[in-house]
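Each remark here refers to the structure printed beneath this line.
All protein chains of the complex are present and in place, except for one that has been dropped.
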Amino acid sequence: MAVASPSRSTFGGFRSSLGGALTNPTFWRGIVALIGFALFWELCSRSKQMFGVQVPWIGMVPPPSDVLGAWAKVVTEPGYWQSWYLSLNRVLAGFIAAQIVGIPFGLALAVNRYFRDIFFPPFEILRPIPPLAWVPASLIFWPTNEMSIAFVTFLGAFFTVVINVLGGARTINVQYLRAAQSMGASQWDLFWKIILPGTMPSIFTGAAVGMGITWEVVVAAEMISGGGTRKGGGLGFFIWNSYMGGSLEQIVVGMISIGIAGYLCSSAIRYLGFAAMPWRRLF
Amino acid sequence: MTVMSKNPAAAPAVQSGGKGAISIRNVTKIYDPGGVNVVAVDNCSLEIAPGEICMIVGPSGCGKTTLLNAIAGFHSITSGTIHLDGELLCGPDKPKAEQGADRIVVFQNGALFPWKTIRDNVAYGPIVQGRLSPVEARGKADHMLAEAGLHDVGDKYPGEVSSGMARRAEIVRALINDPRVLLLDEPYRAMDALTKSIMHEALLEMYDRTKVTIFFITHDLEESIFLGDRVVVMTTRPAQVKKIVDVRIPRPRNYKVLSSNEFRVLFAEAKDAVHEEAIKAFEAGERELA
Partner (left out) sequence: MSGDGTSSVAIQRGGGAPARPRAPTGIAYFQYVLNKKLRSPTPYLMALGIGGWILIYWLFSEVWNLPRFEKMPGPVAVISDWFSRKPFQGTSIFTETYYVHIWVSVRRIMIAFAIATAIGVPLGLIMGWSRRFKDYAFPILETLRPIPILAWVPLAILMFKGLETPVIFLATLASLFVTVLNTMLGVESIDEAYFRAAGCLGSKPRQVFWHVVIPGSLPFIFTGLQISMGVAWFSLVAAEMVSGDYGLGYLILSSYVNSVTVPMVIGMLTLGFVGWITSALVRMAGNQMMQWRTRALALEGR
């Protein structure tokens, strides 16, 4: 799917994909596009002081060169890294909780008909409610702010995880189950040797999507609720604080930081999926 | 191999027609996936007469489809020439043939557009070429479908009919354009033997009406002898012509031919050649190239 490398060893694959990238027009076009985008942005932002013309919308955004300057200053402050740490903590807590509860729940929905009949309808009724709508109710219910954020984060990923696991488990080829049974597999074997690995691709799809939602929710929750307390912090609060303080450059720094953090988390999941499913590496 | 040098796989004098002669001369095709050269077709020559049903048989992944792709204009060739009725399709200065409605492919897994009704599928060619107005094209499509024994399926979508019906409709979609050559790429591969034999009779009936040249890829020997005027056995990759079996069973043929003595003799002759190559291909054990 990603990069088809002829050799199976990681290093050889990496080297050939790197060599491939340097001769690949796609790679260079991507570089050209990103540089062009940055130049366009810079020009739009500076057009007022250079030509006296205000470009609508994008003209309000600080230019990338100023953002880089602000970033260079901010990375020396421990508060910035503290924000990273706090957000990452919340994301991981909510995400892991959603996996721990969601995967068994989804599998149970898939394998037991009565369980599904009883638990799936209320689940489906609650699912269309956007996670953020739970914030106030959660603030009322849970004793601390931190627990409320954790709960909403958990909910955001939970629904996606369950739907993916359920869908994945129900599309397992029945012939695999029959083949295993004909070779004398017990119910226990069926679950561990067929259903779980068969659902694995969907579990990882769900995890990747869930990770994205978790970041969305954490940032929003930090803006809505965590903003009040100094210690509450986090990258969402970093942005909100910069906005209140009128530092436009820092807003963009915060946005890019969250983007990088989210991207790193998704990459980690992709890598885990790659490591956990050797049979899917053929392509 | 032996026939190649002097009179390269000369075409037999087949009945009438007059159009649709394919001449493949010294064609070589080298793929280059990830820096490893794979010779798919090596210096292959073949003459196909107008109105002939030429069956190409060979082990999986031997390069039969490569040849078909070159004629259809999906892929380029590395060297050699391919002519259609004396016009150059592809050669040294023009490695890739242009796609055109004079050479229509019927694909392995079927390529009726699932989002168009069968009537609109059949009418598609004449409409996009601007030969007929949409109304005329649909009328002609209905007529041709009925002629092929496909009644009442015009309004259905391909997903609603059996695979056999869909495959026959796909051949009608090709024939409505009055092509010079029909290129069939294992069209009946996934079918059970009974459906297949019905498909064969339907195809032969359409052939008897149109006398179009047919280039037919398969690895079903029985099918190839039953349908073909000649059976061309290919070697395993890199593909070359290994043996040509002339099938002189008179037309029209029906399923009774399958139990005739003549058929059995031809089958044994072809089987020897194919079996040898199949073992070579199997022992190479490579994954098929698309």
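The letters A and B name the chains in turn, as written, and every chain counts its residues from 1.
Rule of thumb we're sticking to: a contact is a pair of C-beta atoms (placed from the backbone, for glycine too) under 8 Å apart; a residue touches a chain by one contact, two chains touch by 3 or more.
This one's a predicted model, so the numbers in the text were calculated from it and none came from an experiment.
Q: Considering the complete complex, which visible chains touch the unshown chain?
A: Across all of the complex, the chain we cannot see touches A, B.
Q: From the listed residues B:Asn43, B:Ser60 or B:Ser163, report the one that touches the chain absent from this view.
A: The missing chain is touched by B:Ser163.
Q: Which of B:Ala111, B:Leu132, B:Leu204 or B:Ile244 touches the chain that is not shown?
A: Within the whole complex, the residue contacting the unshown chain is B:Ala111.
Q: Applying the definition given at the start, please give the residues of chain A touching the unseen chain.
A: Its contact residues with the unshown chain are 25-26, 29-30, 32-34, 37, 57-58, 60-61, 114, 117-122, 125-137, 139-143, 212, 215-216, 219-220, 223-224, 235-236, 239-240, 242-243, 248, 251-252, 254-256, 258-260, 262-263, 266.
Q: Determine and list the chain B residues touching the chain excluded from the picture.
A: The list for chain B reads 72-74, 99-101, 103-105, 107-111, 113-117, 124-125, 128-129, 149, 151-152, 157-165, 173-174, 177, 194-195, 198, 202.
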